[in-house]
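The complex appears here without one of its protein chains, the remainder shown in place.
Labels for the chains are A and B, by order of writing; each one numbers its residues from 1.
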Amino acid sequence: MSSNPQLNANGELQHLLSTEGLPREILLQILDTAESFAGVTEREVKKVPLMRGKSVFNLFFEPSTRTRTTFEIAAKRLSADVINLNVAASSQSKGESLLDTVANLSAMQADVFVVRHASSGAPYLIARHVKPHEHVINAGDGRHAHPTQGLLDLYTIRHYKKDFSRLTVAIVGDVLHSRVARSLIHGLTTLGVPEVRVIGPQTLLPAGAEALGVRVFHDMRAGIKGCDVVVMLRLQNERMNGALLPSAQEFFKHYGLTTDKLALASPDAIVMHPGPMNRGVEIDSPVADGPHSVILPQVTYGIAVRMAVMSIVAGN
Amino acid sequence: MTKLPDAEALLPGLAAELKARVTPGTAMIGLHTGGAWVAERLHPMLGLKEPLGLMDIAFYRDDYAKEGLKHDPKRTRIPFEVEGRDLLLVDDVLYTGRTVRAAMNELFDYGRPKSISLVVLADRGGRQLPIAAQYCGAQVDVPAGMRLRLKRAADGKLSLELEHVE
Partner (left out) sequence: MKILIRGGRVIDPASGRDEVGDVFISDGRISGSKGKAERTIDARGLVVAPGLIDLAARLREPGYEYKATLESEMDAAVAGGVTSLACPPDTDPPLDEPGLVDMLRRRSKVLERARVYPIGALTVKLAGERLTEMAELAEAGCVAFSQANAPLADTQVLWRAMQYAGTFGFPVWLRAEDRWLAHGGVAHDGEVATRLGLPGIPAFAETIALGTLLQLVRATGTRVHFCRLSTATGVEMIRAAKKEGLPVSCDVGIHHVHLSEMDLGYYDSHCRLEPPLRSQRDREALAAGLADGTIDCAVSDHTPVDEDQKQMPFAEAEPGATGLELLLPLALKWGAERKLPLATTLARVTCDPARILGVQSGRIDAGARADLVVFDPAQHWRVVPEALKSQGKNTPFLGYELAGRVRTTIVAGNVVYEA
């Protein structure tokens, strides 16, 4: 399988499955389009009629209120009709296969499928089987990718830092299981960020991480030194008590972002987090609520970025 | 072959016409890209109190289903209250009227203006919607298979040009 499944024959974006393999021009196109939409969300009438008559189906095989809600808001702001399918509860449990579920929805005139699934690669399988006018947006597949999150992180960084070519970015925490980290790393390297670091204990960093184009640090104080952007990843509960980590307390002591660790970063460093935050585990409140934190703006930009992605793919 | 009017020469005439009609609260909005260029030249000539607004109609076009989000959208910035205001909508070339229709739809999502007057540098006829310009620099005949475009040189000089449609 050689051709990029995300691009159509004209090299335009038809599905958004991963930031990996997206040409630089398309990444920038998405960020620039999101810029235009940012204005829409600030005015009284927050809608544009662009996708009126189009249907966006939220196919969430993994439950998620936050991401699903932002996609819903984004779609509605484009005047699209939104159908939410909490598939986790319905057809899958009846044993219907993934492709059968998609085929049934296809028959209901879908234009865009926003898909979240626990298995890496599921959106690729769907994209191989949808009709030409149907588009797939990956809202998170297993530990592989969460491209809209990666894009809104890139948008946020661009908003505060402007120039990617001079930045040092650190991603801290459970990179092994993080689709957010992978999507951000691919985007950063494509846009020419000279130094991307991952910081975490060995148990939470993937095999061959350097092959992704990052520098690996196990010592957070060393890794955070001089960073312009610090991205904290969420540590899920199940990781904390198994064979990967002994406890949340020990993790916080060595890898949690506190004011004194942040002081080692660049003086105007920004702190990001994909949310939801575990205060006291990966980040403490003074930092999360402090002047370096851009965590709340990230959420706002998320809507503009998703509007951009939807309107670009649905028009190609 | 019709001789094209000199874009620069049209501006003082338009400005004079407009100056006679503007009210203290009148505001101007230029449509990206050509209309914005014209508006940037007219706005200072009229001494309007409100800063210039710039609008991109990318999200209001009626050809999204066919063309997609082709044109690189720029950000719409309207630095004044639209509600209850006399507006001057400025575009470079008036043709089918669809751009103006989209612009008006977008404007109404910002508020309910008191009035909208359309200012164009050139009107090439060929209307497909019941749209008319209140202020027009010149009428231009465009031969079949050609398109009338406004160009801006590096030094800012505006000029009207014909080019072939692919």
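Operating definition for what follows: contacts are C-beta pairs under 8 Å (C-beta built on N, C-alpha and C of every residue); 3 or more make two chains touch, one makes a residue touch a chain.
Note that the coordinates shown come from a computational prediction; the quantities given were computed from them, not determined experimentally.
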item: For the chain not depicted, the shown chains it touches; value: A
item: Residue, one of A:Leu99, A:Ala222 or A:Leu296, that touches the chain absent here; value: A:Leu99
item: From A:Gly39, A:Pro206 or A:Pro297, residue that would touch the chain that is not displayed; value: A:Pro206
item: Residue touching the undisplayed chain, where the options are A:Glu72, A:Asp111, A:Asp141 or A:Glu282; value: A:Asp141
item: Touch with the omitted chain, as defined above, among A:Asn8, A:Ser120 or A:Thr189; value: A:Ser120
item: Footprint left on subunit A by the chain that the document does not show; value: 1-2, 5, 20, 97-99, 117, 119-122, 124-125, 129, 141-145, 179, 182, 206-209, 211-212
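Please note the rule applied: only the chains that are shown with their structure count from here on.
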item: Rounded Å distance between subunit A and subunit B, as computed from the means of their C-alpha atoms; value: 39
item: Partner subunit B, residues of subunit A touching it in the complex; value: 12, 29, 32-33, 35-40, 43-45, 47-51, 53, 78, 311-312, 314-316
item: Contacting residues of subunit B [partner subunit A, same complex]; value: 56, 58-60, 64-65, 67-70, 72-77, 105-106, 109-111
